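First the structure, in the form of structure tokens, and then the observations on it.
Excluded from the complex is one protein chain; the other protein chains are retained at their positions.
Chain IDs A, B and C follow the sequence of writing; residue 1 opens each chain.
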Amino acid sequence: MQLGVIGLGRMGGNIARRLMKAGHSCVVFDQNPAAVTDLASAGAVGAANLGDLVAKLDAPRAVWVMLPAGEITESTIAALAAVLSPGDTIIDGGNTFYKDDIRRAASLREKSLHYIDVGTSGGVWGLDRGYCMMIGGDKETVDRLDPIFDTLAPGIGDIPRTPGRETFDSRAERGYIHAGPAGSGHFVKMVHNGIEYGLMQAYAEGFDILQNKDSTELPENERFTFNLADIAEVWRRGSVVSSWLLDLSAMALAENPSLSNFTGSVADSGEGRWTVNAAVEEAVSAEVLTAALFARFRSRQQHTFGERMLSAMRFKFGGHIEQHGN
Amino acid sequence: MQLGVIGLGRMGGNIARRLMKAGHSCVVFDQNPAAVTDLASAGAVGAANLGDLVAKLDAPRAVWVMLPAGEITESTIAALAAVLSPGDTIIDGGNTFYKDDIRRAASLREKSLHYIDVGTSGGVWGLDRGYCMMIGGDKETVDRLDPIFDTLAPGIGDIPRTPGRETFDSRAERGYIHAGPAGSGHFVKMVHNGIEYGLMQAYAEGFDILQNKDSTELPENERFTFNLADIAEVWRRGSVVSSWLLDLSAMALAENPSLSNFTGSVADSGEGRWTVNAAVEEAVSAEVLTAALFARFRSRQQHTFGERMLSAMRFKFGGHIEQHGN
Amino acid sequence: MQLGVIGLGRMGGNIARRLMKAGHSCVVFDQNPAAVTDLASAGAVGAANLGDLVAKLDAPRAVWVMLPAGEITESTIAALAAVLSPGDTIIDGGNTFYKDDIRRAASLREKSLHYIDVGTSGGVWGLDRGYCMMIGGDKETVDRLDPIFDTLAPGIGDIPRTPGRETFDSRAERGYIHAGPAGSGHFVKMVHNGIEYGLMQAYAEGFDILQNKDSTELPENERFTFNLADIAEVWRRGSVVSSWLLDLSAMALAENPSLSNFTGSVADSGEGRWTVNAAVEEAVSAEVLTAALFARFRSRQQHTFGERMLSAMRFKFGGHIEQHGN
Partner (left out) sequence: MQLGVIGLGRMGGNIARRLMKAGHSCVVFDQNPAAVTDLASAGAVGAANLGDLVAKLDAPRAVWVMLPAGEITESTIAALAAVLSPGDTIIDGGNTFYKDDIRRAASLREKSLHYIDVGTSGGVWGLDRGYCMMIGGDKETVDRLDPIFDTLAPGIGDIPRTPGRETFDSRAERGYIHAGPAGSGHFVKMVHNGIEYGLMQAYAEGFDILQNKDSTELPENERFTFNLADIAEVWRRGSVVSSWLLDLSAMALAENPSLSNFTGSVADSGEGRWTVNAAVEEAVSAEVLTAALFARFRSRQQHTFGERMLSAMRFKFGGHIEQHGN
């Protein structure tokens, strides 16, 4: 099948490569000409601009936009819509906010253009492992592009099959789903990332408790000094908490058990925040996902203004002096 | 009435002073002879040691121990019990863990000694405002010592009376209660402090949100630069969030609106921790009280090991590099 | 001074009454003619519709809109803007989302209309206690309407003055502030309500821990049965946690110590949610305010889907059967 790909960064480039390896053909464009040249040498048809890319694709066209969420994706899709023809499809594979998808799909529908949003998990491992994809959009278009999704997905692999799924949609087992109308793919991906934050924080707190068990503030006969690399490793073997994130933790701890190569200022991206907002909007209590997000916020500050407020109150009612400290 | 007072720090000294001002007589002891001399010059009878203090009191004696919770209180009470006579009473006015009270009361009971635990709130303001007291112990002893408690308490003052309390125990209105058997006084005080942490954190977070509303990360037309001192002040006037802690916050912010005189490394004491443990023991969900405690823990760290774990996982699955940062 | 008032519910009606008692004159309108008649009999000039209300006011007019936040406020302000003249002012005294204020103010400015947003705290107690007001808008208009705000505010009353405020804006002491440009009044009020949620939840959790201290799951000698009404009362007297919310709690507990007249399904309004969203937007960790909101969400559910997920996982990995229960 033929696919246009715009945005040849780590994700977009690897997507094109994985498709071409399976016999699909890609027409590619990036602001950076070197990225186009690079992929052309791997078999892609390079395009000089959006118009050129569209001209080099057969109708009905499908163009995968793989750019950072926000302004650049928004303007690229607008520009693309201006040069596409009725019946063509735009796929947003980035981390777009799902309400933007809903708005765009409605607006493109008026021009008889299709809009597909694909939430993609897999990070730097996707080229090898395949991409886990959550797809939103109209059924007809999602079905038509199935060869693309099927190729990008990890496939059934050697992961044990879930009993009782014989009568279910087999795409889920192969690593992609049609989640619902436009926006639903990114919504599912957003919640995925929200969960990811929660899982990561659960491990982080547990290892923190293990790490601090040798604190000199504890009674001497209750202190333990643990080998965290071994603990992460052993939990990979038959324990209830085994997971891919634990596999990665075991790797990092094996390389440097003190993790002194990391400072611990942790970034967050839109999805974690949007998940909390979605919980608030639905009136769902999501303590863990929110606490995980807030822990990242806090990790990036030396001290908060709120903490100074606490010190100030303590000083006022109890004469506690906390001006000095770290 | 006559009372022995052991421990003449800020709290113990002021308690003796407030009692003497009302005509009670105090026999006092402290490890530091200067503190004894000081209070003797204010009208107290000084004692050279525990035995001397006991000798200078008429039976049945009552001795108020006002020392830091822990070892020193424990050993002082043990030493005191050895020199007191059946029918005498030991009052622990410190911040003792209530299970220690229960244990001590049972053990002293075998020697026919009474044990009273008094949780005291009021901090440095107590000498003037009076002490809010939560008292545990047997009814007969608590009743016998009522003149002491009545004097130490703030009294009804000009605080509006709660409608419908005409038929209730009037001691609560005067600022002290007999909460139940030994340990119950400190338990109520412990929960009081747990709530205190929660209230403080609620204000701290709110002011943090106000303070950060001028962040350059927000859209320019949605930024506000607030005068926090004025906001704290206005909320003292007819708003739902008015409180004594807000009064103190308004004072601190009026003195220094940026609170730059505080670093924000916030200490915690036993009560906040015991409150969380009590919630866990009772299977009560206490998110807010716990979050307030954890915020203090976090405030005292530059970065946690857990945060480095998060960075490590992010690096492993996404190639995100966060080694650098504060 | 002259003021138009639209919306004569509990809040709007009392605002008009408080103003008229102080000699201001009010032209009033409400969808419900009976409410207009009622207030007219208290001295107001009744209006038959918006046009009539505008006609009965002298330019430059000021009209206070006191309606439920949302559609009805939005459409009323739009209709009002159509009949007002350049230089007139619309005051939104409801609980509007501050970004709506920002948008409206910009749009009204194009018609040379002024827009003032007033966040008001005080609830049903405002007629007597006065209203604590947080005001957003341009300085000139806020200053011109000062007589109105001054009358509505509680005034300095017998609340002790905060030391060091002699050189500060005295309006805060009298119960109102000019917080900043349009939207800032409602923003401050929003955070106020967020804090209110946190404070309430702190008390709720504390009393929950006290109430459950007689649980038969605890060791028999560690159980206490507390008189919660007395505890709330005593904390009003000199303790660190004294507050207006505690005063109200003491009233409720004096009336019915088991609170069996309440079910515990707790509503939430927009401000609590917006505060969490604002924290997320500013990257401020606001655990306590969020936990307080989530506790309300949870209080309105019998069981969540998430809880069934937990049971399902436990059954799958451990054979734990939890189908039955409450």
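By definition in this document, contacts are C-beta pairs under 8 Å (C-beta built on N, C-alpha and C of every residue); 3 or more make two chains touch, one makes a residue touch a chain.
It should be emphasised that the depicted structure is a prediction, and the values quoted were computed from it without experimental measurement.
Considering the intact complex, the chain excluded from display touches A, B, C. In the complete complex, the hidden chain is touched by one of C:98, C:203 or C:274, namely C:203. When the full complex is taken into account, the listed residue touching the unshown chain is C:251, out of C:127, C:159, C:218 or C:251.
In the complete complex, the hidden chain is touched by one of C:212, C:227, C:242 or C:275, namely C:212. Annotation for subunit B: contacts to the undisplayed chain at residues 240, 268, 273, 276-277, 280-281, 283-287, 290-291, 293-295, 297-298, 300, 304, 306, 317. For subunit C, the residues in touch with the chain missing from this view are 10, 123-125, 200-201, 203-205, 207-208, 211-212, 244-245, 248-249, 251-253, 259-267, 287, 291, 295-296, 298-320, 322-326. Not every partner is drawn; the one left out touches subunit A at residues 99, 102, 106, 121-123, 125-126, 129-134, 153-160, 162-165, 168-169, 171-177, 179-181, 183-184, 187-188, 191-199, 201-203, 205-206, 208-210, 212-213, 215, 217-218, 221-222, 224-227, 229-231, 233-247, 250-251, 254-255, 275, 278-279, 281-289, 291-292, 294-295.
The working rule: only the chains that are shown with their structure count from here on.
A simple rule picks the central chain: find each chain's mean C-alpha point, then take the one closest to the mean of all protein C-alpha atoms, which gives C. Chain centres here are Cα averages; for subunit A and subunit B they lie 47 Å apart.
In subunit B, the positions touching at least two other chains are 123, 125, 201, 203, 205, 208, 212, 244-245, 251, 287, 291, 295.
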